[in-house]
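And then subunit A:
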Amino acid sequence: MINDKHSQKIVDYIQNWSRKHSIWVLAYGTGCGAIEIPPTMTSRYDAERLGVRGAATPRQADVLLITGYLTVKTLKRVIRVYEQMQDPKYVIGFGSCTINGGMYYDSYNTINVLDKYLPVDVYINGCMPRPEAVLSGFAQLQKRIAEGRADGAAQYKENLEWYRANQKRIIPNWVMPEYNW
Partner candidate 1 sequence: METFSIIFAIFLGGAVLTYFAGKLSSVVQDILFLATVLVPTYLFFSGVSIGSSMPFSLEGISLLWGVNHFGWLFSLIVLGLGSLAAVYSVGYMKGKERRGYFYLNFVLSVMSMLGIVISQDLISFFIFWEIMTWSSYLMVIYSGNDVQRIGIKYFVFSAIGAYAMLMAIVIVHSVTHTFFIEDMIQAYGQMSLQLQIWIPILFLLAFAVKAAMMPLHVWAPGAYSNAPMAYTSLFSGALSKMGVYGMVIILVTMVNRLPQGILFREVLAWLGGITAAMGTLWAIKQDDAKKLLAYSSVAQLGYIIVGVSIGTELAMMAGLFLAVMHALFKGTLFMVVGAIEKQTGTTNFTEVTGLIRKMPWTFFAALMGIIALAGIPPLGGFIGKWMLYESLITSDHYLLVILIFFSSTAAFLYCYKFLFGFFLGQEEKEWAHVKEAPATMVVPMVLMGIFMVVLGTFPGIVLNPINNGLMDLGYVDSYKHLWETSIIFNSWGDHVILQPILYSIMGIFIFFLIFVLWKGYKGTRYVTTKDISSSGEVPKEDENLTFSVGFMQPFMRAVAPVMRRQMDKYYTGFANGLEGLFDFVRRIYTGNAQTYAVYVVVFIVIVLLFKDVLF
Partner candidate 2 sequence: MVGTPVLFVAIPLLAAFLIPLLGMIWKELVRIVPGLVLIYLMVLSVNLLNHVLVNGPIVEVIAGWAPPFGINLVFSAFSGFLVTLMVFLGLIVWIYSYRFKRNVGFEPAKKYFLLLMMLVTGAVGIVLTGDIFNMFVFIEITGISGYALTAFYTGRDSAEASFKYLMLGSIASTLLLLAIMILYSQLGTLNMAEIATKIHTVKPAYKVISLILFITALGIEAEIFPLNGWAPDAYAEAPGPVGAAFAGIVVKASVYAIIRYIYTIFDISGAYDFLIIIGMVTLIIAEFAAIRQEKLKRMLAYSSIGQMGLVLVAFGFGTKEGVFAALFLMLNHAIIKSLLFLSGSYLVYNSKDKTIAEVNGMHKFLPITSFLFALGAFAIVGLPPFAGFWSKLSVLTAAADSHMLFVMSLILMVSVVELVYYLRVVNRIYFFKKEESVEAKKPTFNALIAMLVLGALILVIGFYPDVITGVIHKASADLMDKTKYINDVLSIKQ
């Protein structure tokens, strides 16, 4: 039954629908953007009505939210967290720092472009993006999930050498365990 092409389509549709409406976010507070998450989650903006909910550990989470700048040191942790997450998984780049370094564009220890290291599904720009923007970002992600276009994880797997090379370029002392999620 599963091998059938049409039924596969239906199954995919239901799965994507459920994934769309149940987004568990690993709020990994790497930068100053983390301060925008509480208002997004609580009464004023109430992200839970979209099915967005905090998850405590990477094993349970669907979305990795990179809230702001990433230093070389935090990047290493973020990569580990991302690789510990279970498929399907998505990354949201949050704030201009993740896009091009933002106000830290010339800092000696802040990475400039996140999507060279991790596959970003949705960027939310702004410095800081307000909760409305965050919700809009989630909505965008939901749309992409429903359309089946949120395939960052697949791309990451496909182009692992490229990502690894970029990662290793700034983390020369690469001691991380190999994950094949």
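If you want to know what made the cut, all candidates are chains of the complex that A comes from, given by their letters.
Assume a residue touches a chain if its C-beta (ideal position, glycine included) is under 8 Å from a C-beta of that chain, and two chains touch if they have at least 3 such contacts; residues count from 1.
Given the structure is predicted, the values throughout are model-derived calculations rather than measurements.
Enquirer: Subunit A is shown by itself; which of 1 or 2 touches it in the complex?
Expert: 1
Enquirer: Please name which positions on subunit A make contact with candidate 1 in the complex.
Expert: Contacts found on subunit A: 28, 57-59, 74, 76-78, 80-81, 84, 175-177, 179-180.
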